[in-house]
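What you see is the complex with one protein chain gone and the rest in place.
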């Protein structure tokens, strides 16, 4: 009970601190904050798979990248409406997740991990080589941000950093609440049951494959939503977004933060992103520092950042 | 629900784990399956439950051919099972373990929103009571003692509301008192539930079973009432050890 | 050993750089071939003793995080030690030329690499099948308690195996050094390829790794000839196809 209340308080404090960011933080930090929020959405979507359904995907960047490309392509074709642009990323990624999931979920453990990696790398190859659609290694650049209906009357647009940050925060909160509900729903409990003991779940009468596929698609869709936001935020979609290092980084974010908690991946995403962008712009030997940080985490905080809170 | 197994053959590489096994259990029947270790009892359960594909033979559940059905569909036809080694949801609470099984019966897994289901909570509470696990409701299943785990194992299978139940050594590792209470629990089941039980504890077998089938080296060597089986010379030879 | 080690590519990279240093200092490729595997075995053994040992219980994700950290550390150390410049070493003089054979041209060094691969593969396979150490490892991975009961000092076996694996990666790095360029990002591409090979072959199976390597190698060459742009993608496609049909790889059990 007290843990639950502590968590809610922590979350509210985090939310208030974040929401006020545009009021006091330097512009650059609002940018970093925006990137971190998008990355946090991405990380939460992976935690749904990893933490709740026990699916260690090493190709989650595929859905992030597909979402970014879908949103970018649509925006460059003069679609100027926020909701469709956000949804297209989620829908495109969900559509891609269906066949990938159907094939990958036949395997388990490291084999599943490698299959998802393989499919992500195939999509990466597609992004690099299907130049007529994706413009190859140059990527889609100059992706415009959509107008927000009614915002003009209030005197701001999403092209300003503050409002865009708040948009990302709103989407992140929405995703958080959605996943929070999902994981506590009968569906979420069923997933946990499958994670714990799939054979038993089958014996009880659950079509476990369908459940795993469903959650894989939902996870993919949310990663695609994050991808949509990333395309809008950065103004580009490049093959790098689908590369396996991005899958690795988001996996690291989830583990560093602590999986199976939703809060953990958010904290992990902030830590990893700030460490990566922040360290690389301020410290020369940033890779060394980041690497040492990860090693220290494994050794001293095996349950991630939330492990600290949970123990307290 | 009646079970009708015909000509089941299962091979692991060159070894035949089961060869041409027939098994007929009428609805409401109480059947025990005995035989020495490695006789193929658990393999037979796996085939009936759909975990293992047979090389030949058919499985019919309630008169319906289920040979090609996946495990979860067989479960939905009314087949339940327990496992030789407890396979619980170790990280979940005892109550949540049972809730999963109840939801399986109600097919309530596809609800994406947290809902308070009082009926479900009441049933879970009742079942905890029945299994003498009320005090452990909020503990993780993995942290239970062996006896408690076995009780939960059986209750989990029952909560899914089976009309036919495969019990794989439910008494294994239990103390005398625990055995008695487990037998009581199974005897208290409604008459229409079919029971097939694999068990080494012959007291329990005779207390529960109306008929006994004997497996040895993947072949069914006897089938009949306890008295008939006891009298069967082949059973005495391979099973009771009188060479 | 059931360890997911992303830093294995780093061992390969360090092997190649060691070869570079040794060749620069002594002009002897053969000396490098001796020193680098030993050095890497030492490094691997130390890492196992200090870090991995504590993590077997924590599962693959902790290993991913730990070894991902190591790849970052190693690449930065290499870069600060050698600079980001691309380096290369020449094949030993006796293997510098080309061989004409069946109407095609092969570089002698490539044939040498092939030879080494066959020998190492055969030795490994023999050791795995015939010697006690293979049986011990298989038992250790399958059931740690049982192996412990049999009186096997699993901890020591694991350390030695890890060191041996690292040494082999170092050997691969030395062998690769004259064939490819030496640069600080060389660990990543080889790591992914190695993972693909091992998984395609089936984990915990030396036969699988050998067959997997042959399949991937052939697939890559055929792929490069037919569709040069997407050869790497084809390899992943190949692996995906195999795993979809056989979810535990070609030789995988369970």
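By written order: A, B and C. Residues from 1 in each chain.
Everything below uses one rule, namely that contacts are C-beta pairs under 8 Å (C-beta built on N, C-alpha and C of every residue); 3 or more make two chains touch, one makes a residue touch a chain.
By our rule, contacts and distances are computed from a predicted model.
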Candidate names "Inner-membrane translocator", "ABC transporter substrate-binding protein", "Dihydroorotate dehydrogenase electron transfer subunit" or "Arginine N-succinyltransferase"; UniProt protein name, chain not shown: "ABC transporter substrate-binding protein"
Contact list for the unshown chain, restricted to visible chains: A, C
Option from A:116, A:234, A:247 or A:261 whose C-beta touches the chain left out: A:234
Given A:22, A:51 or A:139, the one touching the chain that is not displayed: A:139
Interface residues of chain C (partner: the chain not displayed): 76, 79, 83-88, 90-91, 96-98, 105-110, 178-181, 183-186, 189-190, 220-221, 224-225, 228-232
Contact set of chain A toward the excluded chain (per top definition): 26-28, 31-32, 35, 136-139, 141-142, 234-236, 238, 240-241, 243, 277, 280-281, 284, 286-287
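Just so we're on the same page, only the chains that are shown with their structure count from here on.
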Chain centroid nearest the full-protein CA centroid: A
Chains most often in contact, by C-beta pairs: A-C
Farthest chain relative to chain C (centres taken as mean CA coordinates): B
CA centroid of chain A to CA centroid of chain B, Å: 43
Rounded Å distance, chain B centre to chain C centre (Cα mean): 47
Computed distance of Cα centres, chain C from chain A, in Å: 32
For chain B, residues that touch 2 or more chains besides their own: none
Per-residue overlap in chain A, given as positions that touch at least 2 other chains: none
Residues of chain B that touch chain A when the two form their complex: 49-51, 70-73, 75-76, 80-81, 83, 87-92, 96, 99-101, 103-105, 107-115, 156-157, 160
Complex contact set, residues of chain A against chain C: 50, 56, 103, 106-111, 113-115, 117-119, 121-122, 124-126, 128-129, 244-245, 248, 251-252, 255-256, 259, 285, 287-288, 290-295, 297-299, 302
Contact footprint of chain A on chain C as seen in their complex: 4, 6, 51, 54-55, 58, 60-62, 64-66, 68-77, 79-80, 188, 192, 195-196, 199, 203, 229-230, 232-233, 236-237, 239-240, 243-244, 247-249, 252
